[in-house]
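Excluded from the complex is one protein chain; the other protein chains are retained at their positions.
Chains: A and B, in written order; residue numbering restarts at 1 for each.
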Amino acid sequence: MENTILRTENLSVYYGATLAVENVNISFEKNKISSIMGPSGCGKTTLLRCLNRIHELNQTVKINGSIFLHDENILEIDPILVRRKVGMVFQRPNPFPTMNIYDNVLAGYKLNGIRIKKAKADEIVETSLVMAGLWQEVKTDLYKRGTFLSGGQQQRLCIARTLALKPDVLLLDEPTSALDPIAMARIEELLVELKKTVTIIIVTHNLSQAGRISDFTSFMFLGKLIETGPTTIIFTNPCHEETEKYVTGRLG
Amino acid sequence: MRGRLFFRNTRNILFKTAIIAISIIAVLPLIFIIGLIAYKGISAINLDFFVSGSKPTGETGGGILNALVGTGLLILIATLVATPIAVFTGMYLAEKRASRLASIVRWSVDLIQGVPSIVLGLIGYAWFVLPMAQLTGAKITFSILAGSLTLAMMMLPIIIKSTEETVRLIPYSLKESAIALGVPYYRTVLRVVLPASSSGIISGILLGIARISGETAPLLFTVFGNYYFNADILKPADSLPLLIFNYAMSPYEDLHTMAWGAALVLVAFILLLNILVRMVVRKWKIQF
Partner (left out) sequence: MLKNKIAQLREILVSQATLVEKMLAKSIKGLLENNKAVLDEIISIDEKTVNRMEIQIDELCTNILALYHPEAKDLRMTLMMSKMTSDLERLGDCVVNIAESGIEILQSPIMYSYDDLNIMAEEAIEMVRDSIRAFIDEHAQLAKDVCRRDEKVDGLRDKIMRELIIIVFDEPKTIEKALHILRIANNLEKIADVSTNIAEETVFITDGFTIKHHAHDALDQSAARG
């Protein structure tokens, strides 16, 4: 892939003595949506969490290999810098409960002690909320706490919060599994729109979602990367038997 | 058939009645205590009571100002000392559940909570009064400071437990979100986790205050008591529990009444704190 923005090289991850991800070489193309799917325990979430080094919160994790963002090995630079370029949105929407919506969006700046002028701050808040498709719904309530928002709106707030830091890559860990189908559809539309600005990598166990929105799909099983390629091929004519079994619902 | 149904219904009603009755019996002592204190102490309550200090022996009148100031200072300093230590310990325990150090700390906290207050008073004497006396050539012996530090020790377990429980309830994903924004760990704790646990921490502090405001035994060996007004923390002072003890033991009738009055003030204060805790929790508690 010529347009690779992020790739791993011989990446293996251990939880203590257990091997969770085995020798994975995967590349992600810029401004596309790539999804990683597989049955529970296949290592997809572990892999995702390495991409912004948040796996380091767990003391027992050990990593071998390299991860290159724009040809720079992120395992060798300051993790704080990595996380500002590679943002992450989690499964359960979790806006900071003690802050109002305005402060939530700016949390990446405020909590890091980065000072910005009010005019610039207003602009960042509006742009991020517009990009997250939430501006129209909250523009009159910016100074209220986010607790009155619905699940889908809260998740979009979390996306706005991550986008405010203008990351190059956005990681999403099953972002819609806690939401109802309509909220899910809105977020899917949002992601398709967002890929023009940000590269998106999404872990999902929802096959139809992967089919609907991703340009590239990777399939993992028991820690190994089995197959990766354009979504249309993976879903209509995969190369590996395990991929075929998973996609047709016959795995396990 | 109908007979058995009737029997079961009656059993139900009897059981429910029994539960209600026993609950009322459990509450009765509280009602009696408050009632008695109010009855005995209300006659002592007037403005003078709150603003004047003790009168010399033999004279009537006077008030509990010295004791109020003393208790106030004790609570203030104890809270200021105990809170930071307890909050951070509580957070540490909530973060590290399995480590060896955490288990030891948790065990020690339980131990402190179990130590009788008079023993803590002795410890306070040994740690805070004697060394000070030795260092300053007996210039500083009993003091509010020593008393506060001893009371702080008593407050620690309550605030630690309350903080630990509240922080435990905060979902891991909240911390993760902050970290994912590139926020360093210590900032996450200070600016995300702590504010989110504020209701639990404040309740813990208020409950701690409620606990220590009535403690007498530790104060006997550390603050000692003072007839005169004193706001200097390096000197001994009077406090409400000590005043109640002394006046109740004295042979004078009017001092007895003042003791009841002081008891009423103390109990009212503790009651108020408990109500405050409920309000804090209702208003500030963050549900996850």
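Brief remarks on what is shown
FYI, a contact is a pair of C-beta atoms (placed from the backbone, for glycine too) under 8 Å apart; a residue touches a chain by one contact, two chains touch by 3 or more.
Keep in mind that this is a model prediction, so the values were computed, not measured.
In the full assembly, the chain not pictured is in contact with A, by the touch criterion defined above. Checked against the full complex, the one of A:L48, A:V82, A:L171 or A:I213 touching the unshown chain is A:I213. Mapped onto chain A, contacts with the missing chain fall at residues 188-189, 192, 208, 211-213, 231-232, 235-236.
In the analysis below, only the chains that are shown with their structure count from here on.
Centre-to-centre, using mean CA coordinates, chain A is 47 Å away from chain B. Only residues 52, 54, 57, 80-84, 87-88, 90-92, 94, 96-98, 107-108, 111-113, 158, 161-162, 165 of chain A touch chain B when the two sit together in their complex. Across the complex, chain B meets chain A through its residues 171, 173-184, 187-188, 191-192, 195-196, 198, 286, 288.
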